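Complex shown without one protein chain; remaining protein chains in place.
So, chain A:
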Amino acid sequence: MEDTMTTSQGGESDMDYSDNEYYDYYNTNDDIDIEQLDPRKIDPEYFEFSCLLEEQVDRLLNETVETLSNNLQIPPSLAKVLLHSNQWNISELTKKFNENSTRTLIAARIEPATPPGSLLLTRYVNCSVCVTVQPLDRFYSLSCAHMFCRDCWSMHFEVQINQGISTGIACMARNCIVLAPEDFVLKHLQRPNMREKYQQFSFQDYVKSHPQLRFCPGPNCSIVVHSKEVKAKRSTCNQCKTVFCFKCGCDYHAPTECQVIKKWLTKCADDSETANYISAHTKDCPKCHICIEKNGGCNHMQCYNCKHDFCWMCLGDWKSHGSEYYECSRYRENPNIAHESVHAQAREALKKYLHYYERWENHSKSLKLEEQTLEKLRSRINQKVMSGLGTWIDWQYLFTAANLLAKCRYTLQYTYPYAYYMDTGSRKELFEYQQAQLEAEIENLSWKIERAETTDRGDLENQMDIAEKRRTTLLKDFLDV
């Protein structure tokens, strides 16, 4: 969908038109205005990114390294160490380097804090690691001038790499923190599998230290997502189709922020025992008390026994939900709580958490039932088509609607942690109002999809439009990235 780098203005205006009238007719200014509307302003979730393969990432990193290496007149391998320890920020780094190159090199652990002493140039040297005397030409050192023999360097690198260390391998001398740059390490690694391991580990380190790059979190996926904007926006892997937040790499979570969703998920994991106990999977019909298991996405329930219409969330009559006010999503705080005992406050805190947790869990479960819902939809459409009610194509709109429903429900699910951590006040009221509106429209849509009887899609299309509008309005007002 947002598979990007597709900026869509055509090259028509560059064409050579001999006929002026024709030109004016087709290229009015209005037309261009519509085409050039900034998608950032219309769609709060708009995000430009690209999915890169390992080679493409390598190329991107190497280009950066080369640019810096040329700018500062330093060898590429040192430029790489500098970039790795400075978030790959060329402009910042160039500035720092020009201000004080020595300090920058010391901070990046390329050069020692104290200049090395003079080298003793005898023909034979004793390697302090393996304690053997060897000719001088077998000795190597980093910028700190700590000399060790070739074999000890390669053994050192192999041991470190086997422990998963790559970009962080330091000199072998005591209290020396100078890092071994890539070319130095590779020069001392003979075994091809060790070289491969080193390159693999350091590649991971480089990508992880680069704010504009993010590994796709999908299982066994090696795609790296690249974006110039470092924001908590939705990115979709073009290989494994995993959807995730670009900033934190976890499940996409708009409108909630990265830290907040982390806090919420930890909380849910901690408190889930209680919550699981309380939010059981079944509820009784409020009228005839028959036990009902929820097996679809809609919160508008109709008891199969007594045909009573009620809301799954609050168990109230659905009639009170159809109109303007849908209030099941709003949590009503006890206004006298400040005067209550600690015990009562704790109970109130748990009640508040459970209120949000139940709704969060409920939408999450609905989404998990999506496959089931689609299957039901498929068989229902089959039936219709068999009994001569429209063709397969006529019914396709229902799948589009189901997709949109899932998208809306997903956003709705993530509005609950957001609301939980909001301070009480007018902004929260506005948020919960919009959330309630979205919830109401989603339930309407869900109900209409599950019970669509004709191929007349006007009503449903209308409902889809309303639901999506509510969703984007909420995100426009509250998605702050």
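Assume contacts are C-beta pairs under 8 Å (C-beta built on N, C-alpha and C of every residue); 3 or more make two chains touch, one makes a residue touch a chain; residues count from 1.
Criterion: contacts and distances are computed from a predicted model.
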Among "Mediator of RNA polymerase II transcription subunit 20", "Small ribosomal subunit protein mS26", "Armadillo repeat-containing protein 8" or "E2 ubiquitin-conjugating enzyme", the UniProt name of the subunit that does not appear here: "E2 ubiquitin-conjugating enzyme"
Contact with the hidden chain (one of A:A113, A:V159 or A:C306): A:V159
Options A:N71, A:S128 or A:S209, residue touching the unrepresented chain: A:S128
Hidden partner chain, touching residue among A:S118, A:N175 or A:S387: A:N175
Missing-partner contacts on chain A, residue numbers: 128-132, 146, 148, 152, 155-156, 159-160, 170-176
